[in-house]
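Here the complex is missing a single protein chain, while all its other protein chains stay put.
Let's look at chain A:
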Amino acid sequence: MINQPETRDLLAEARRVLLDSIAPDLGGERKYQALMIANAMAMAMRELEQREQGQPEETDHTVRAYLAEHSIDGTAAEAEADLARAVFERRLDGTDPALRSVLRTLTEARLRINNPGFLER
């Protein structure tokens, strides 16, 4: 089904109106609320973009491959859940740079959605 303009465009425009036309007239608590809304909208936009680019699947694949290398069978729908369990059960060496690299990949993938600026500190 064609449904234009697309979701990201709708969100981007709504956010622009909020920040350019509405927020400047607000003060105190209401300004804070407006900025929180803008932040949530930006997150949703980035998440949509990441999904369109197949990023979640790519991250999942990286985790899956690492687990396979360490003979850990995946049972959960998300590789992250299998990884969390294996770490908790101490089936993986916490000092292994490859494990830390996978943990970093997962964390950075989330930050690219939630707060890309945090990655640039």
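Observations, loosely collected:
As a working rule, a residue touches a chain if its C-beta (ideal position, glycine included) is under 8 Å from a C-beta of that chain, and two chains touch if they have at least 3 such contacts; residues count from 1.
Rule of thumb we're sticking to: contacts and distances are computed from a predicted model.
Think of the chain that is not pictured: of "Cobyrinic acid a,c-diamide synthase", "MoaD/ThiS family protein", "Phosphotransferase family protein" or "Putative tricarboxylic transport membrane protein", UniProt labels it "Phosphotransferase family protein".
Screening A:T7, A:N39 or A:Q53 for touch with the missing chain picks out A:N39. If you put the missing chain back, the residues of chain A touching it would be 29, 33, 36-37, 39-40, 43, 76, 78, 80-81, 83-85, 87-88, 90, 94, 99-100, 103-104, 106-108, 110-111, 114-115, 118-119, 121.
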